[in-house]
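One chain of protein is taken out of this complex; the other chains stay put.
Moving on, here comes subunit A:
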Amino acid sequence: MIIAEKKPIEEIIREVEAYDRILVLGCNECVTVCEAGGKKEVEVLASVLRMNFMAQDREKTIDERTLERQCDHEYLEEIRDVIDQYDAVISLACGVGVQFAAEKYMTTPVLPGVNTVCLGANEDRGLWTERCQACGSCVLARTGGICPVSRCAKRVLNGPCGGSTNGKCEISKDTDCAWQLIIDRLKALGKMDDYEIVAPVKDWSTDRAGGPRTVTREDVKI
């Protein structure tokens, strides 16, 4: 899923300072699971904002709403009849949701309430970690199911680099070396011979490098 984290409250306050009628808009998908932008977080943020403005004696309307998804026309349409009641929306969805809302409601400022961090997994209670950078051409079959693109700090495809120490990456003792994980897995699979297969120069045109990416499926179009 997409992992996001809450923006610092001071930053959000600065963003909405100028507006009097604000809608805090949550999303029921990824950001709910990673506890950054679901119904619960919408409630908390709205209360904090209310208290903040009350303390300054400022009259503001702060409403709450959480949609099933913000990356989908169907659900975003649900706020069309109320959108004109607001001067601004703070979206707690990932960057995709924020943009989809912004594109749909051209005359209402839509501000991000979270920082979108990565595509990752819920590794432990309160711990979300990156697993994929959507490079558009998956190499996991060749790397024991562990991704060197997203999990190696240098995207080394024939690793490890010389900095791997005690299973950790040179950038930090808290970061696993992706290549240690790859080798551990290849060993467990009895496929260490695969380690010596050279990964060729990668075609990064399916990655960010190729510009904005689209997927078109004629068979599902209407």
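Everything below uses one rule, namely that a contact is a pair of C-beta atoms (placed from the backbone, for glycine too) under 8 Å apart; a residue touches a chain by one contact, two chains touch by 3 or more; residues count from 1.
Following the convention adopted for this analysis, contacts and distances are computed from a predicted model.
Participant: Given that one chain of this complex has been left out, which of "AzlD domain-containing protein", "Lipid-transfer protein", "ABC transporter permease" or "Methylenetetrahydrofolate reductase" is its protein name according to UniProt?
Facilitator: Of the names offered in "AzlD domain-containing protein", "Lipid-transfer protein", "ABC transporter permease" or "Methylenetetrahydrofolate reductase", the one UniProt assigns to the missing chain is "Methylenetetrahydrofolate reductase".
Participant: Specify the residue from the set A:Q56, A:T107 or A:N166 that touches the hidden chain.
Facilitator: Counting the whole complex, the residue in contact with the absent chain is A:N166.
Participant: Sort through A:K40, A:R58 or A:K187 and give me the one touching the missing partner chain.
Facilitator: Spelled out, the listed residue whose C-beta touches the missing chain is A:K187.
Participant: Contacts of subunit A with the missing chain: which residues?
Facilitator: Interface with the chain not displayed, on the subunit A side: 153-167, 170-171, 177, 179-180, 183-184, 187, 192, 195-196, 198-201, 204.
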